[in-house]
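Every protein chain of the complex appears in place save one, which is left out.
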Amino acid sequence: MDFTLSKEHEMARTLFKEFAEKEVKPLAIEVDETEEFPRATVEKMAKAGFLGIPIPKEYGGQGCDVMTYVMCVEELAKVCGTTAVIVSAHTSLCCDPILTYGTEEQKQKYLPDLASGRKIGAFGLTEPGAGTDAQGQQTKAVLDGDEWVLNGSKIFITNGKEADVYVIFAITGMVEKRGRMTKEISAFIVEKGTPGFSFGTKEKKMGIRGSSTYELIFTDCRIPKENMLGQQGKGFNIAMHTLDGGRIGIAAQALGIGEGALDRTIAYVKERKQFGRAIGAFQNTQFQIADMATKAQAAQLLVYKAAMTKDQYTKDHKTSYSVEAAQAKLYAAEMAMEVTTKAVQLHGGYGYTREYEVERMMRDAKITEIYEGTSEVQRMVISSNLLK
Amino acid sequence: MNLEEYKGVFVFAQQVDNKVSSIALELIGEGKRLAEKLATQVTAILAGSEVKGLADELAAYGADKVIVVDDPELKEYRTEPYAHALASVIQKYKPEILLVGATAIGRDLGPRVSARVHTGLTADCTSLEIGDFPINPVPGKEQKHNQLLMTRPAFGGNTIATIACPDFRPQMATVRPGVMQKLPKNEGAKAEIEEFNPGFTPDNKYVEIVKVVKNLTDTVDIMDAKILVSGGRGVGSPENFKLLDDLAAAIGGTVSCSRAVVDAGWKSKELQVGQTGKTVRPNVYFAIGISGAIQHLAGMEESDIIIAINKDETAPIFDVADYGIVGDLNKIVPMLTEQIKAEMAAKN
Partner (left out) sequence: MKVVVCVKQVPDTKGGVKFNPDGTLDRAAMLTIMNPDDKAGLEAALRLKDKYGAEVTVVTMGLPKAEEVLREALAMGADKGILVTDRVLGGADTWATSQTIAGAIRNLEYDLIITGRQAIDGDTAQVGPQISEHLGIPVISYAQNIEIEGDSVIVERQYDDRYHVLKAKMPCLITALAELNEPRYMTPGGIFDAYKAEITTWGRADLKDVDDSNLGLKGSPTQIARASDKVRKGQGEKVTLDPSESVAYIIDKLKTRHVI
């Protein structure tokens, strides 16, 4: 077992770090305040290849491993949670299922634009009555000639209004399963601008406020038959498998948020003086920092392990990374929440102001315990694999 | 190379548009000081087109001798003809020391000339002395006397190095403008004037000047400013920044500000120093009415000289200031401006 990163990965980290410091960090406060999608930053990321890191070169991607992608999300999240989730949702929830389940035609049609960042991707599973419980889906797709007709809506969609390509799940029928009628779910690729596809309200959120979270509305939205992603009726599996990968991205985001808050706190406690000495000289501060750093390190190991396991899957198309992803996300998200909360505390009154960015990081951290499966769902995933 | 043949301190007397650059006079002043230690003379090399008339000015500031290289090829600065002029002077007159200004021209010309005559060149010097090399005797190594010891900052000012050029002549240095002192002007002083033209034959190294565009914009980037006069919330009002504008005008500086000032809408974001603004590193940073939040300090603490004026004696800005003055900026700054004006007037 080798804990050292390769030179390639080290250099990639240097790249992501430099980009984050120079291009992303200066805008983080503004993105949070204005709740505006950082379009210019996304264009810069596109140019640098950040939107197609684990996509093979033959589809216009960078041809790198999941590990490299994870480090990108991590470094972005250290300075801006919003920017990190834009990359994560685009890559893990849109590019990845098209790469994994798409036909050659679909891959040729969509991946080059997505991987180069000319187009942005999103993923629509959640509905008002259906979060992780995909059986609660209401959105329907009915085949009419050569077209599927979509009706229904999706909520809380990351990159909602800014995306161009959407992976959407809908009910395509009822099937009998163990003597019960259950909904048959299928996945589709829907392009922005398709008649009948519109946007509802923008969510006003606690954190990751620049990430364009919208409701997607489908009213007799007709999409070509060939836009079904994967086999009919396999939508639930596709969704779950996609979320396994997505969780690694979110785990990396959580990891970065925690690490970013820790970095700032370390710098702050060395500078801030109370009672004539730096607060870092007090044992309470030292012990808090030690705990924060240890948990961040543990989270990093879990996240990297999950990334490596998914890389193994990329090679053999067999290895399961579901548990690794759930554990990484569970732990990293809870670490992020704990570390950012402590960071605010150690910053004192300043920490509660928006000028000191740990306040934003604490708000950004919270969502990582919720989306792409709450911490409770992660525990279900982990335990059900242990107890099956 | 017979080092003994090389005698005298030479300076490159830069002129632009047939006006002597200030650096030329500074170099003559410094050259004179060095020449006295070596019991020799200071010679100015005046290169240009129809520049002979400038020789008297060089004499008035202390040049003992002026070598005039006058040729139409030297009208507007170009690397090759100027390098040819200077290298030819070196080959003919064999100076012991040659000083060139560390201006845009000098920093282009110096290396080309040093490479042509095969000698060392120390860039951007801030201090020159005559002394021994090695500075302290080293067993088994000859200690040479009367060497030019050239001191310069490196690593963006993080380090200081003193360089010698013991085995080659001339000992060449480019010297940072504004550091060396001119001598008082002595009207009527005369220098020996010698004209020398090595002949100029354009070859592949002569580049063509397609266009000369004189400058440029008047907006100054605070990151390029040598002197910043920076104000914080303590200045009190946008109108009161006039005090800082005046000071900046008097000392040749640029006004910048803290984040609080930008947030209050008094100044534009472009002028903000600090973590969320710009990181600056001027020679002099006046922090006026700035308390010195960590974010501000991060953007300016690398300044060479920090002068802080603040009425709160516990303000953190005093932790990084070289010179901290506890007091009322409204009283101190206008008086300071007047005093600087007076000093500047006296100097010219």
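Order as written gives the chain letters A and B; numbering starts at 1 within each chain.
Rule of thumb we're sticking to: a contact is a pair of C-beta atoms (placed from the backbone, for glycine too) under 8 Å apart; a residue touches a chain by one contact, two chains touch by 3 or more.
Predicted, not measured: the structure shown is a model, and the values here were computed from it.
Considering the intact complex, the chain excluded from display touches A, B. Contact with the chain that does not appear here is found for just one residue of B:Lys7, B:Arg107, B:Arg233 or B:Lys278, B:Arg107.
The chain not shown here is touched by just one of B:Asn146, B:Asn186, B:Ser268 or B:Gln339, and that residue is B:Gln339. Interface note for the absent chain: among B:Lys7, B:Arg116, B:Arg233 or B:Lys278, the touching residue is B:Arg116.
For chain B, the residues touching the chain absent from view are 16, 76-80, 83, 103-105, 107-108, 110-112, 114-116, 118-124, 133-135, 149, 153-168, 178-179, 181, 204-216, 227, 251, 283-284, 301, 305-307, 309, 313, 318-328, 331-332, 335-336, 339-340, 343-344, 347. Interface residues of chain A facing the missing partner chain: 6-8, 11-12, 15, 18-19, 47-50, 53, 57, 61-64, 68, 72.
In this text, only the chains that are shown with their structure count from here on.
Distance from the chain A centre to the chain B centre is 53 Å, each centre being the mean of its Cα atoms.
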